[in-house]
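One chain of protein is taken out of this complex; the other chains stay put.
== subunit A ==
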Amino acid sequence: MHTSQYQMAEPTDKSLQWLEQMQLIRTYELHLAAMQSKGVPGTCTSVGQEACAVGVMAALDKRDRILTNHRSAAHLLARGASPGRLLAEVLGRIDGYCGGFSGSLHISAKELGVILTSTIVGGELSMAPGVALAQKMGQGEAGGIVTVFFGDGAACEGIFHEALNLAVQWQLPLLFVCENNQWQAFVHRLETMPDNAIINWARGHGLMVDTVDGNDVHAVFESATQAVSAIRSDSMPRFLELCTYRQRGHFEPDDQAYVDRQELAHWLERDPIKRLCQRLLQQGMLTQQSLNNMQQAIDEQIQAAQAFADASPWPDAAMLTRHVYA
């Protein structure tokens, strides 16, 4: 994070830092989407879900480990990933977090604690209990917990129920974070499940649950902080459902012809960045000028990231068969 005149109003208040992270995520992902026309490989964005990633990450420590999925850029950036290394990875270049082998879909960054990213919907849920078991058996940093991010789509996989059941039965220090973004690839959630909420399933497995507005970063942070603190103290899993909305298509490029315009408009009104800006402007913690300065600095950061990625070499041909085995 660079410093400038929009430094947080009070040292204890992270709101401005969160806004900056959310703006960085949004700008990065819109940049990726815009790059589609220039031959950049397709990608799954989390535009509209930034408050989920930023609010939960703010509640976690460096010692905690995180599993995520194909819609991972927000989680990685909120955890402090370098936009340049992310873009290099998307472009398949050696300076990417995975040496260019992963591309955009399954980026892990062990140095940031973001591990075992899987693009198989539900894959992250299958592995998370094992990471938490290792943590519980003394393999992680002391006091650390494990957080797994997934969506309502993964909640419709059988592995969701297997993972929840095992986490409760084995008392694993695991935070389940369901970003219910209403869309499961190209199908609306209302078509795939009879209930309106994922937490009812979680509650049925004996989990302690909470649901909050996933487009309100403060609400997400407060709920996540409570859950994280509870897990640290009793090593029992918790479940958060964050109600949010996938503002863009499943996979860029996507014309979203299948999306109900009224529903989209409703959620665009509740955009998490817009709401946070309004709140901070009203509270006098932000001015239009400082907001503009923030955006300008982020734009420059993304341009520098693109230049870094473009300058990064392609992997050597030998990489095709490297790292198959340890």
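Rule of thumb we're sticking to: a residue touches a chain if its C-beta (ideal position, glycine included) is under 8 Å from a C-beta of that chain, and two chains touch if they have at least 3 such contacts; residues count from 1.
Heads up, the rule we're going with is that contacts and distances are computed from a predicted model.
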From the list "Raffinose/stachyose/melibiose transport system permease protein", "YeeE/YedE family protein", "Phenazine antibiotic biosynthesis protein" or "Branched-chain alpha-keto acid dehydrogenase E1 component beta chain", give the UniProt name belonging to the chain omitted from this structure. "Branched-chain alpha-keto acid dehydrogenase E1 component beta chain"
In the complete assembly, which of A:G123, A:G151 or A:G249 touches the absent chain? A:G123
Using the touch definition from the top, which of A:R26, A:H75 or A:H106 touches the missing chain? A:H106
Contact residue for the chain not shown (choose from A:L32, A:V90, A:A163 or A:A309): A:A163
When the complex is taken as a whole, what residues of subunit A touch the one chain not shown? 65, 67, 96-102, 106, 108, 110, 115-118, 120, 122-123, 125-135, 137, 139-140, 158-159, 162-163, 165-166, 169-170, 322-326
